[in-house]
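Note that one protein chain is taken out, while the other chains of the complex remain in position.
Naming follows writing order (A, B and C), and every chain is counted from residue 1.
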Amino acid sequence: MFPQGFHRKLKRGPAVVLPKDLGSVLARAGLQHGDVVLDAGAGSGWAAIAWGLAVAPNGRVHSFERRPEFADLAEGNVRRAGLEGVVKIVRGSAFKGFKGEADFVFLDCGDSNKLVKRAATRMKQGGLLVGYTPHSEQMRAFVNAGLKAGLVLEECVENMERQWLVREQGCRPVNIGLIHTAFLIFMRKPAVAVPAASKAAQPTA
Amino acid sequence: MFPQGFHRKLKRGPAVVLPKDLGSVLARAGLQHGDVVLDAGAGSGWAAIAWGLAVAPNGRVHSFERRPEFADLAEGNVRRAGLEGVVKIVRGSAFKGFKGEADFVFLDCGDSNKLVKRAATRMKQGGLLVGYTPHSEQMRAFVNAGLKAGLVLEECVENMERQWLVREQGCRPVNIGLIHTAFLIFMRKPAVAVPAASKAAQPTA
Amino acid sequence: MFPQGFHRKLKRGPAVVLPKDLGSVLARAGLQHGDVVLDAGAGSGWAAIAWGLAVAPNGRVHSFERRPEFADLAEGNVRRAGLEGVVKIVRGSAFKGFKGEADFVFLDCGDSNKLVKRAATRMKQGGLLVGYTPHSEQMRAFVNAGLKAGLVLEECVENMERQWLVREQGCRPVNIGLIHTAFLIFMRKPAVAVPAASKAAQPTA
Partner (left out) sequence: MFPQGFHRKLKRGPAVVLPKDLGSVLARAGLQHGDVVLDAGAGSGWAAIAWGLAVAPNGRVHSFERRPEFADLAEGNVRRAGLEGVVKIVRGSAFKGFKGEADFVFLDCGDSNKLVKRAATRMKQGGLLVGYTPHSEQMRAFVNAGLKAGLVLEECVENMERQWLVREQGCRPVNIGLIHTAFLIFMRKPAVAVPAASKAAQPTA
């Protein structure tokens, strides 16, 4: 379990994926020991650490990062979390050098939708692809890319978390806080291939 | 990882703790293989399964349930999740027969606040107690019971999750949905005992 | 003031604009007696009634509706609200037969963005245009149409309202409720014309 104040010991470079969003993915995906995970980009490594904890001790997380300074940062955080044996930060573009099939793929890049097709080919049947996109247009592009690649849309969600003050004078939410991070897209690679022409969502043009 | 449609295979009796709340706990707690968890009441067993996945293969979840029909239901769901070796449904009141110290305790009962003191004595130093309470008054009673028992309040949060439709005609949240389940309270047993008289929250009278 | 249960006396045909959204507009717009309002489409007339109350007794609301059965419905509701002298339901497309300049224009149509240019020409300098669009793509198209027509974007907002139960057993939000209606777009016609080439938002292609 995380020790008290664990997240404060991690370093932050590029924007991190926060517990509210990591949790939403963890609880839906049901990752467990032995699972194989692909993650791109690593950024500060917070997401890779969350997946690493869930698949330890015998699973593997391959987290790809093109920018060397982020890769260094992520590697340091993985070490702080004691997950060097489970999470590997790979320097380079996704999914360079990965030959197997993943149970779970997480994409948080500026152009995640362009990686969807490649991700689909690296997933097991029944595998889960999750996209993390700040803008609604990116969510749509991601969904459309997934449908084209033969994936099935399970859900798109956004998580709003409010912290509450519980004090002598009473209970109330804090006044100011985070109101948006990103939309989460959950797409499944079917056990048996489905035709790509699902009508759930189509490119606008 | 959960197979496609996993949650639909589980049975539901008493109200289940949903992924949005389980995830919020998982991402904050950082449970991992080998951790020891106490859980009460088991209800339909969804929470126990989430903790079980996170602490497998060598951790243990002791999930207590007073009502035999719920215990049966929870046990069936644990089996469906393949976690019989990790999650034990204990028939009886919390924390009957448990002799060790837990890393993590989760309380979701009508009177969770009455179990806080007992939970605190069964936790490791640095351990985490999480309460799940539908009403704000229960949240307050829980916090106050925890402070009295020498725990430190980390956070109280509520999670609002919205599902989005991504379709040919455009993107929008669904119109009707779940807008409340419960408040989550995170309290830590300090590594070194702190005096109980913290002023962060006090009984009103 | 509305008598008790007023809204239950109104008839509902097409989806109505709800108090949470009408209020958001009223409080920002600051409509008052004497103001001239354009509204399209009338639908069930709930929005027209809200504007009518605010601009009575000496203001005017011209509410346009192409479908005769909706116009009948809206007219009945306006009568129930006692606002026949203030709100006129006009049968036909927006803004047929209106020669003056409006203080405030409200657009809630399937293709509101196509009416933006026409609306801009019928507004006073300093006037306010508000769009009500369920999908994010419609919001974007509306904003872009407004910028092209020389309007200035003030805000885009969405309103989430939660009802709370306050009972003997405690306080909590209701479990299930409305989580989305529409996005509201507020655009201003500047007192002195600004060049249309603002870069705040541009068409995607």
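Here are some notes:
FYI, a contact is a pair of C-beta atoms (placed from the backbone, for glycine too) under 8 Å apart; a residue touches a chain by one contact, two chains touch by 3 or more.
Because the structure is predicted, anything quoted here is derived from the model rather than measured.
The chain not shown here is touched by just one of C:40, C:87, C:107 or C:128, and that residue is C:128. As for the chain not pictured, it touches chain C at residues 1-4, 6, 19-20, 22-33, 35, 50, 53-54, 56-57, 103-104, 126-128, 136, 139-140, 143, 153-168, 171, 173, 183, 185, 188, 190-191, 199-202. In the full complex, the hidden chain is touched by chain A at residues 134-138, 162, 169-181.
In this section, only the chains that are shown with their structure count from here on.
Centrality annotation: A (chain centre taken as mean Cα position, compared with the mean over all protein Cα atoms).
For the pair chain A and chain B, the distance between C-alpha centroids works out to 23 Å. Chain geometry summary: the mean Cα position of chain A and that of chain C are 39 Å apart.
The set of chain C residues touching two or more other chains comprises 136-137.
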